[in-house]
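Take this structure, written in C-alpha cells, and hold onto it; I'll ask about it next.
Note that one protein chain of the assembly has been removed; the remaining protein chains are unaltered in position.
Chain naming follows the written order as A, B, C and D, and within any one chain the residues start at number 1.
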Amino acid sequence: MGAGIGFRSKGGTGMISEIGDWFSDPANWRGADGVPARLIEHCAYVGIALVLAAIIAIPLGLFVGHTGRGATLLVGSGNAIRALPTLGLVTFLFLLIPKSTVAAIIGLVVLAIPPILAGTYAGLQAVADDVVDAAEGMGMRGMQRLWQVEVPISLPLLLGGIRNAVLQLVATAAVAAYVGLGGLGRFLLDGLAILDYGEVAAGAVLTTALAIVLDVVLAFGQRLLTPKGVRIAVKARRPSAKEVVA
Amino acid sequence: GNPLEGGAEGGAGGDIVIGASDVGESLLLAEIYAGALRNAGADNVTVRPPVGGREVVVQALRDRSLTLVPDYSGNLLRYFDDDNEATTPEAVYTELRKVLPEQFEVLDQAPAQNTDVLVVREDLADKGIRTISDLAPRCEQLTFGGPGQWADRWKAKIKQLYDCEFAAITVTDTGGPVTVAALRSGEVQVADLFSTSATIGANGFVPLDDDKNMFPAQNIVPLVAKGALSQRESDALDALSAVLTTDKLTELNVQYSERKRNPLDIAEDFLRDNGLS
Amino acid sequence: MGIEFRGVTKRYPDGTVAVDNLDLVIDDGTITVLVGPSGCGKTTSLRMINRMIEPTSGSILLDEEDVRDSDAAVLRRGIGYVIQSAGLFPHRTVLSNIATVPMLSGWDRRKARRRAKELLETVGLPPELGKRYPAQLSGGQQQRVGVARALAADSPVLLMDEPFSAVDPVVREGLQTELLRLQSRLGKTIVFVTHDIDEAIRLGDKVAVFRVGGRLAQYGTPSDVLRHPVDDFVSGFVGKDRGYRGLSFLPADGLEPEKVPQALVGGKPGAPRNYWQLAVNQEGQPRGWLAPLSIVEGDLTEADLVAGGSLYEWGTPVRGALDAALSSPSGLGVVVGDDGVVMGVVTARHVLDVIEGASGEGTGA
Amino acid sequence: MGIEFRGVTKRYPDGTVAVDNLDLVIDDGTITVLVGPSGCGKTTSLRMINRMIEPTSGSILLDEEDVRDSDAAVLRRGIGYVIQSAGLFPHRTVLSNIATVPMLSGWDRRKARRRAKELLETVGLPPELGKRYPAQLSGGQQQRVGVARALAADSPVLLMDEPFSAVDPVVREGLQTELLRLQSRLGKTIVFVTHDIDEAIRLGDKVAVFRVGGRLAQYGTPSDVLRHPVDDFVSGFVGKDRGYRGLSFLPADGLEPEKVPQALVGGKPGAPRNYWQLAVNQEGQPRGWLAPLSIVEGDLTEADLVAGGSLYEWGTPVRGALDAALSSPSGLGVVVGDDGVVMGVVTARHVLDVIEGASGEGTGA
Partner (left out) sequence: MSFLDELGSFLGSANNRAQILGDLLEHCYLALVPLVVGVVIAIVLCWLGRTWRPMRGVLLALANVVYTIPSLALFVVIPSVIGTKILDSINVVVALTLYTSALLIRPTLDALEAVPQQVIASATAMGYRPARRFFAVELPLAVPVLTAGVRVASVSNISLVSVGALIGVGGLGVLFTDGFQREYFSPIVVGIVLTLVLALVVDLLLVLLRRMLTPWERASASGRRAVPA
C-alpha cells in the first residue's frame, strides 16, 4: 500500500514484537507513569464516576419509571447528553475548571448518566403491566411495589445499563487524558505524540483489555444478581428452535 | 479542509498539504506559509489540522500525507541526530542540512527563534532564581510539568549539565493550557513552555535563563518533502523567512492566543504588513 | 360479605363512559358473573370494588360500608384479586407468590409459608411445585397459583377478571370445576368477569349481562337469563342454543329410569332378539349396545357392540338425560348412578314430559 | 385435486413422533377437517402437503404425483395456505397482500391487482378496504383477506390451519358460513385444521380425528363421527352434547308447522285469552309472546310481551327446531321462512317424532 505503512516503517519491527518489547521493558512498569499506576488511576476514575453517576441516575430512573412522570423529558435529555461530544465536553469543562481531575470526572459522570438512566427506566418499563396490576391489587403500597416487585424484576436491564456506562467510562477516561488526566489514555496520547508504536499499541491493548475484563465481571454480576425466576422467564420467552420456521 | 481530499499526494506542481504540530503557533505558521505560497501562484494549498509532535509530522511527510511543515531547527537536528551538540543558530542549521535524510529538505531558516524555556512562578523567582543553574539545587523538591516526551529527551541532559533531578515529572501538555494551569495552581513548580508563548507574560511567569545552553537554537525553518515545491514556491517561503523575526513571532502569538484572532486573518495581515502579498 | 353498587358511574378523562349509573346488589357467599361484549365496562366495574379505579359518582358498599372509607391498600389486602394470565411475580417462587398478602399484612414468615402450602393443596397442586418459579408452570397451573394467591388472605371477597381466558378449553373446564368445588367449601363472595356466556352460566349463581356503554341489561339467575332474556340484545348474546342449554337448570324431578334388557359382556347372549340390549360388564357399567337381530357366536365381546351414547348421571339436570336419549343408537338414554352402574334407561319422550311438566304449560293451540 | 398420504411418518430431530404412519385419502373438491387435541400432529400433517415440513418416511401424492418431485417454492405457489390470524404481511396493503402469489409467479402488476380486486369481492369485502393495511382491519376482515390471498393463485388446493381460532365466536360463525358459501361456488380441495369439534362438524365433508402421538383415530363424515365414534377417545373428544349436536345432520323431513293464534303489535288484542298468542309485526315477523290471561289496555305494545325463544328457519336441520321449542316460553317453537315471516309453530314432541322416524327405531322396552 504505497509509501505509507503507518507506524511500522519506523523501526521496521513487526507490531507484535513492538508491543512485546514495550511490555517487557521494566521501565514501563515502574513509577507514576508505569502500567500498574496508570491502570489503577484509570480504574479509580471509572469507579468514582460510576458511583456518582449511579447515585444521580438510578433514583431518577426509578422515580420516572415508577410514577411515569417526566418520561418524555427524561428520554429526550438522555439522548441529548448522548450526543454531547466527549472531547468537547471535557475541554469545555477544563476551561471552566482548570483542574484536570475535577473537570474530567464531571465529564465522565455526565456521560455515564444516560446509559444508567435508560437502563433503569427501561427495566421498570419492562415489568409486565399485569404484574404491576396484581401487586397493586394485592394492596402493596407504592414503595412496597417498587422494592418488592419492580426493582427485582427490572434488575437485569438496570445492570445492563450499568455495563454500558462502564464501557462508556473506560473509553471516555482515555479521551480525557487529552486535558491532562492520568490513566491509560496517557499511553495512547503520549505514545501518539512521539509516534512510539509500542506505547500506543500497549495503551490500546490495556484499555481494551480493561474494558473487556470489566464487562465480563459485570456480566457475571448481572447473572448473579438477576433473580432466578426472572432468568427462567426470560429464557422461556425466547423462541425455541421449534418455533423457528425453516 | 475539504472532506473529499483526505490523503492528498504531495509533489511539485501538485497539491500542497501543509501540516502543523500541536504546538500552538505551528498552525499559525502553517497558515502564513499557505498564504505566501498562494501569493506565489500555487493553487491547491491546504492546511491540515494540527496533530501530534514531530514524530508524527515527519512520518506524515515521509508518506507524503503532508508536503510541508514549519519546524524548529534545533529540535529537528536532535530528532535526526540525537547526539549532536551544536547550539548556535548557524551551527545548528549547517548540521541539520548535513544529517537530513534525503527525502527531506529544509528551506532557509528565519531569524525568529522559539526555544523551549523553563518557567517558574513569580513567588519562586523572587527567591533569587533567574537561571536554570539557580534552580538546580532545589530541583529535588520540585515537580516539573511538560510534554509526554520531555523526560525521554531532556531528563538525562539536565542532570548531566546542571545536576538537576526533579522530584517528579508530570505529563501535562506541549506548552499548552494544561501546563499553564498546572503551574498556575502550583501542581507543578517548574514548567516547560515556549519562549514566544503569550501565556508567559499573561500569567506573570518568569522564564529561566538557559545559562549552559542546554536547549539548542530553535530557528523557524520550513521542512519540506524533497522536490515537492517548485522553485518559485521555495523562493516565496525563503522571502517570508527572511522577514520573520522573534519579535514579530511573539506579536503573532499574542494575536493568536491572547487576542484569539483567526490564524488566516493574522496570516493575511502579516503578509500584507511585510509586503509579501 | 355483600357488595352493593349504588348509582355508580365511571367516566374516563377522555369522555368514555365505561359504567353508567350502575345499581347492583351482590349477595354474600355467591358467585356473581359479569358478562357482556368487549368494552362494556366489566373490568371497570370490578376494579372499582377494590378501588383500583375510583368511580366518578355513586358509591360502592362492601358489607354496608363505603369502600372509600378504608385505606386503599388495606382494603385491597382484604379482597382477593385474580386476573387473566395470573400476573404472578416472575422473580418469586410459587410459595412466596402465594404468601405475598400474608407477608404484607405482617404475618411471620413461617406462618405465611405454612398457609401457602395449604393453599397449594387447596387449589389441587402438588406440594413440590411450591419451589418452582412461575415461568416453570403451565398456563393452567399458573392460574391455580393465581387463585391460591388470592385466597391467601382468607378474605371473604374474591374478584376474578377473566381468570381462565388465557388457557385452552380443556384446561379451562378443569379450572371451572375446581373453582366450583372450592366455592362449595369456602362460600366466598365471588365477582367473576368473563365474556364467555357458557362460563357465566356454568359458574354463576347470578349473571349480570352488560351492554356496551356500561349499562346493565339483565341481572338474574343463569336460567332466568337463558329462558327469559329481557330483550334482543340479551337473547342475541346468550346464543342460539339457549333452549337446550337452559335445560342445564332444570332438575329432572319425576324422571324415572325404566328397565332395559341387558347382556353381559363375556357372557353368552344366545339367540338373536328383535330389540336392543344394553351390554354391561361385570360391574354393571354400560359398554355399548347389542343391536336387534345381531348374531353372536360364543361369548359376547366388545367387537359385537354398537358404541353407546352419552351417559346420564342420575340426579343431574335434565339436559344430560335428553342428550343421552338423543345420542343413543337405540333411542334409549342410559341412566347411571354416580358409581357408573346402570340404573335403567329413559326415552326422549319421557324427558320431554318432565320438561313440560316443569315449565307448567301444556302444548298450546 | 385429490391428496393422498401413504404411510407418512414424521419424527422430529428431538425424537417426537408428530405423525405416525398416516394413510389418508382426501377427495377432490371436498373439505376435509383434521381435528384433535393439541399436539396431535395436525399442523405437521398439513404442512407436509406443501413441503413446509418434509416427512421422515412415506410419501404424499398431490393429484397422483409425489410432492417431492416438484420444486418446493413452485409447489407452494400452487397451493393456497391460510393460517390463524391470517399471517398477513403487516407492511403491505390489503390488495398487495392478496396479489402476492400472482406477483411471485410473474404476473404483471396490473393484472395481479385486478385479480386481487375481484377476490376482495369474492370474499365479501368492500373494495375500499383494498388500500388499507392489515392492522386497520378487524380480526374477521383480516381472516377474509387471508382467504382471498390464498385463493389468488386459483390453486385447486387450499390448506387452512386453525384459520378462525383467533376471532371471537360470533365473527367465527360468520366466517364459517362464508367459507361454505365460497366452497359451494369454487369446489376446491380444502384441508382444514382445527381443534374445535363444532367447527369440524360444521365445515367438514369428512372429519379426520387424530389422537396424540400422531395416529389417526377415526376418519369419516361428521355425522358418522358424532353418531358412531369408534372408541372412548373419539366419543370423549366429540363431547358430551353429541346427541343434541348430532341433530345438525338430521333434515327435518316431515316436520309440519302448525297454526298458532297471532296478535298484531300495534293492533288491539281485545279481551284476555287463556292461551299463548304469538305477537307479530306488520310484516308478519315474530316479536314475542302474549301470555295467557294477560290484560292489554288499548294498543298492543312490545312492553306487553314476553320475549320469544330462538327461531327455527324452515328447511334447516332439526336441531334448530328442537331448540326453538325448548327455548320458547310457550313451549311452541316459532318457524320462520328465510324472509323472517312466521310460518307456524312446532312442539318439541313433533320434533321428536321426526327424529325417531328418521333414526328408524321405536322406543324400546
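Criterion: contacts are C-beta pairs under 8 Å (C-beta built on N, C-alpha and C of every residue); 3 or more make two chains touch, one makes a residue touch a chain.
Every value quoted in this text rests on a predicted model; they were computed, and no experiment measured them.
Novice: Using the touch definition from the header, name the shown chains in contact with the chain that isn't displayed.
Specialist: A, B, D
Novice: Any idea which of D:Arg77, D:Arg227 or D:Arg319 touches the chain not displayed?
Specialist: D:Arg77
Novice: From the list A:Val51, A:Val102 or A:Ile212, which touches the chain that is not on show?
Specialist: Final answer for the missing-chain contact: A:Ile212.
Novice: Determine which one of A:Ala83, A:Met143 or A:Leu224 touches the chain that has been left out.
Specialist: Result: among the candidates, A:Ala83 touches the missing chain.
Novice: For the chain left off this view, which of B:Gly14, B:Pro50 or B:Pro111 is in contact with it?
Specialist: B:Pro50
Novice: Touching residues of chain A against the unshown chain: what are they?
Specialist: Against the left-out chain, chain A lists 1, 4-8, 15, 79-80, 82-89, 91-92, 94-95, 167, 170-171, 174-175, 178-179, 185, 188-189, 191-192, 197, 200-201, 203-205, 207-208, 211-212, 215, 239, 243-246.
Novice: Spell out the interface residues on chain B facing the chain that's missing from view.
Specialist: On the side of chain B, residues 1-4, 6-7, 19, 22, 24, 27, 48-52, 56, 59-60, 63, 65-66, 176-177, 180, 256-257, 260-262, 264-265 touch the unshown chain.
Novice: Go through chain D and note every residue touching the omitted chain.
Specialist: Residues in contact with the chain left out: 50, 52, 73-79, 81, 83-93, 100-101, 104-105, 132-138, 141, 146, 149, 159.
By definition in this document, only the chains that are shown with their structure count from here on.
Novice: Please list the single chain whose C-alpha centre lies closest to the global protein C-alpha centre.
Specialist: Central by C-alpha mean position: chain A.
Novice: Report, in whole Å, the distance between the mean C-alpha point of chain A and the mean C-alpha point of chain B.
Specialist: Measuring from centre to centre gives 38 Å for this pair.
Novice: For chain A versus chain D, what separation do you get between their C-alpha means, in angstrom?
Specialist: About 59 Å separates the centre of chain A from that of chain D.
Novice: Please compute the C-alpha centroid of chain A, do the same for chain C, then give the distance between them in whole Å.
Specialist: Distance between chain centres: 56 Å.
Novice: What residues in chain D touch two or more of the other chains?
Specialist: none
Novice: Pull out every residue in chain B that's touching 2 or more other chains.
Specialist: None at all.
Novice: Write out the stretch or stretches of chain A touching chain B in their complex.
Specialist: 2-5, 7, 9-10, 32-33, 94-95, 98-100, 179-180, 186, 189-196
Novice: Touching chain C in the complex: which residues of chain D?
Specialist: Touching chain C: residues 37-38, 168, 226-231, 235, 240-244, 246-247, 258-261, 275-276, 306-310, 320, 322-333, 345, 347-349, 352, 355-356, 359, 361-365 of chain D.
Novice: Within the complex, which stretch of chain C touches chain A?
Specialist: Interface residues on chain C, with respect to chain A: 50, 52, 72-78, 81, 83-93, 100-101, 104, 133-136, 146, 149, 159.
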